[in-house]
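Only one protein chain is missing from this complex, and each of the others stays in its spot.
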Amino acid sequence: MSTNGYKVIGSRPIRHDGVDKVTGRAKYGADVQLTGMLYGKVLRSPHPHAKLKGIDTSKAEALPGVKAIATAADLPQIADKIADLGEAVVNLRDSSNNVLAYGKVLYRGHAVAAVAATSRHIAAEALELIQVEYEPLPHVTSVLEAMKDDAPILHEDLKMTEMGEETDKVSNIANHFQHKQGDPEAGFTEADMVIEREFETATVHQGYIEPHNATAEWNEEGHLTLYTSTQGAFSVRDQLVEILQIPVSKVTVVPMEIGGGFGGKISVYLAPVAAVLSRKTGHPVQMTMDRDEVFIGSGPTAASYLKIKMGATNDGRITAATAYMAYEAGAYPGSPVGAGAGCILTPYRIPNVQIDGYDVCVNKPKSNAYRAPGATNAAFGSETVVDELAEALGIDPLEFRIKNGVTEGDRRPDGPEHPRIGCIETTEAAKSSAHYGASLEPSSDGKLRGRGVASGYWFNFNGGRSAISVSVNDDGSINMLEGSTDIGGSRASISMMLAETLGLSAKDINPRVVDTDAIGYTDATGGSRTTFATGYAAHATGKALICEMKKRLAQAWEVSADAIDFKDGLFSYKNDEEKRGTFKELSGKIGGTGGPLVAQISTQPDGSGGGAFATHIVDVEVDPETGKVDILRYTAVQDVGTAIHPSYVEGQLQGGVAQGVGWALNEEYIYNTDGGMTNSSFLDYRMPTSLDLPMIETILVEVPNVSHPYGVRGVGEVPIVPPPAAIANAIYRATGTRMYELPMSPPRLASQMAKNA
Amino acid sequence: MKKFAYIDATSVDTVPSLLGRRFGQAQVLAGGTDLVGELKEYIATPDRVVNLKSIPGLDYIRQEDDGLKIGPLTTLADIETSTLINDQYSVLQQAVSAIASPQIRNVGTIAGNICQRPRCWYYRSEDFDCLKNGGDTCYSVRGVNRYHAIIGGGPCYIVHPSDSAVALMSLNASVKIQGPRGPREEMLDDFFVLPELNIMRENGLRANEFVTEIIVPASKPNTKGIYVKVRERDAIDFAMASVAVTMTMSGNTCSEATVVLGGVAPVPWRVPDVEQFLQGKQITEDVASAAAEMALREADPMSDNSYKIEMTQNIVSQAILDLA
Partner (left out) sequence: MSSKVHVQARINGDDVEFLCEPRQSLLEVLRDVLGYTGTKEGCNNGNCGACSVILEGRLVNSCLVFGFEIQGKELQTIEGMGSPEELHPVQQQFLENAALQCGICTPGFIVSTKALLDKNPDPTEAEVRYWLAGNLCRCTGYDKIVRAVLDAAKAIKNS
């Protein structure tokens, strides 16, 4: 099966949760049904920025069927506290004010109050009866406007942090930071060719198909059980503890199946509100968002403005680069500009580099992580400039990337050194691919075709905390409990690593994602950490079981444990034919050696998550009459470390590409002049359908991560990074028009082509 | 959604009295793909929903001596897969297959598609008390009007959302309408109304009337039709711009043509000048571009939608050339 000497790793078993998911039996958050359950709905602000002068709930309370109403007055006021939720750092005071607005509303869609009633329809009717007095304030919904000195200020108490120091300046700019190496000015002087461009990208949403949900049951003893679809049950627990100011021992979070997250299902929106309503009513309360609420009331990712300058010598060596990156944080500080600044320009060895990042509040929903947060915006800019430089210098764009590509020991613009990585290998694989080698035939019907390439980088978080708990059954199968949400097949990949370690097959492992009482603290599934870090724990658990098994066999065989060997899935004592067998054969034969065989391991790996590199090739066809772009062919090449379950690795690449194509061509929050989103539906927020994409070819380059026992590196995020730039570069090759704004939708591309004509 | 009562209608004659004389108090339910959305968003808040599906025999596609008759509850999917329509009225088949998605076409009806309400995001939002929702402002004028009208707008700037209506108008179709005093028939050319005439409705149906049949004159020999729709995605989306063209050709010469634009005006926008211009002309690239230019001569774009002019011109000229 596998070329790397593994028996299970590299094979393609059917995932353990598959049958439940294809038969409709898998239970997602909205499928929870509890006795006496009420339904909750949220009232949202119609204003993008306003003072809350008063909320009158009396009429709504009088509606038959309404059981309780919650406002910010039901939440404890809490002090500033910074928390790292895995993919985003937040101030929990902001989180509290975000779930129910206190004093001010900061965006259209900001939650103001919530109702619990005996039916969804009654709850919705009750919302219409709540009277809120607003004092509208001037609003700002674009990053460059918000940075101006005379912009409306969202937070009067927010002082700008400048290069790590808090200043006295009250500003929407929460933070300005800088990464600098060498002397960029000198570097540009050294260059023969310098190109500087400005870019804008729109607010986009993760677009998971399952809306947010939470079902809370606060029982008589004051214990809160919260059922929800989340990327991190423990992250939800942390947030509930802080927002509700209750002891951690009084909260159990039960992770249900999750219908997509992509970074957007780590922060809580409904959970604390459902909890408050449950406490007030004494009933379980279920809340689910409508699609419209998902758009206006959850956490899309940042719109951004970038200015990027790069210089190179005639022989194709990049000498200097600067990047100015201003990202919209939304209503509260904390855009992904930090991550974006850590990924921009990272595929290149650039001696002189300066990156300035700005985190800017605007009257939009609090931005959140979205698959390689911040890196896609960044790469749209930097990879376009790289393409322009290569073209101006007359060098093949992949050759140019290989020439300047990073290897182990090169320093990233933000400081750290690259570990063993597959940047060059990936780009070379792209260059020698069948796709890149094939000529692009011109269209026969007047349409314009072009090929573009782009690269991308994502750090991959280096682990965090993960726990695994296993018990061995008499038949040698293993029940494996984990705390990592399985969004796209990680039960399978983690089980495969445990199976590999023990010489079992994937089906011998019975994996379960369990609640926060049943397993040790596990960080959220995000940052491409799960297969790396929870897999790391699974391997360690396997090792612990082997060790324990040797002890037991030592008793049973009456030999020394040290003398027992475990190799190729076989325990053996010297050449004794009686004293040998597989884990499976022997696990039922150790009765009387000390109770059931179990192991529990928690880990926090300190090595590198192994940076992820991708290079994409795309052929587009542009209709010059309408500005519509069709994707004809797409190939994603990526260093995936060791591909544990190659099908799900390919799936990650294909899914990232699809999201990237949507971001490139169609998706955007369209804001009205009054500060509201006009297109908050799947009709008007246009995610690609099956007709909008071709098959997506993948080339898996396997450069094992030296910091992981099986060479795992995160694969899920980087595939969204190159597509917008690759497509922009292809559109240019097809039409001669360079696009500096996302999305490159027909209205925008048609207008731009007309301007250039 | 507001509470409502529903009534299963049993015959065409009884529907007008069930609907009543005041707009808004009752709504007909056919396929429901538009109505259910309007009810969910509180755009429609009727006390009564009159179910037409309980009336037998409103679902048919028949060729008769004087042309094609389509029952009002015929689903878009049945039209899409009808060999009769595909063979003789292909422009309608093309338009219908470009609507939404299989699921919607499986329940959406032809009469419902013609009578559907606009997709303007201000009209569809509870937060905007726009002209069509009884307010006094068209928010698109100073707001985001990327997808709004470039022709025939004012004081409201919706575009008519129907694909099938554009094709049917190019086929000179008419509709049979049932009212309290019996049936009447109206050409589609006269059926749709501009906002300057009636801001609240997009067609001439009274509150107690409904469409009971679509009538398409028999197809002429040597006549072909084409429907071109521009949309961002290849499914689900409504038209940014569309055009239906039919041409009767003798050799290279066009003896008769119809040209109707969609997605650019508050009604399906027929351009008689262009139809006359094409009559008797040999179809060349120059003729096609002149026709395209003429078709958009009255265009008066808003702040964000001037791209639609060239886009529409391009598809008009492309459609004409494709038929020649």
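Lettered A and B in written order, each chain numbered from 1.
The criterion applied here is as follows: contacts are C-beta pairs under 8 Å (C-beta built on N, C-alpha and C of every residue); 3 or more make two chains touch, one makes a residue touch a chain.
This one's a predicted model, so the numbers in the text were calculated from it and none came from an experiment.
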{"item": "Chains shown that the absent chain touches, full complex", "value": "A, B"}
{"item": "Hidden partner chain, touching residue among B:V12, B:A26 or B:L39", "value": "B:L39"}
{"item": "Given A:D94, A:D238 or A:D290, the one touching the chain that is not displayed", "value": "A:D290"}
{"item": "Residue of A:N666, A:S681 or A:Q752 in touch with the missing chain, whole complex considered", "value": "A:S681"}
{"item": "Touch residues of chain A, complete complex, unshown partner", "value": "12, 14-15, 17-28, 30-31, 33, 120-121, 206-211, 257-262, 288, 290-291, 487-489, 645, 647-648, 650-651, 654-659, 681-683, 687, 689-691, 693, 695-696"}
{"item": "Positions on chain B contacted by the hidden chain, ascending", "value": "1-6, 29, 32-33, 36-37, 39-40, 49, 51, 53, 75, 77, 100-104, 106-107, 234-236"}
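We take it that only the chains that are shown with their structure count from here on.
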{"item": "Gap in Å, rounded to a whole number, between the CA centres of chain B and chain A", "value": "42"}
{"item": "Residues of chain A touching chain B in the complex", "value": "46, 108, 121, 124-125, 625-628, 665-666, 670-674, 676, 678-679, 682-684, 686, 688-692, 745-747, 750-751, 754"}
{"item": "Chain B to chain A touching residues, read off their complex", "value": "1-3, 101, 119, 121-122, 125, 127, 139, 142-144, 146, 230, 232-238, 240-241, 304-307, 310-311, 314-315, 318"}
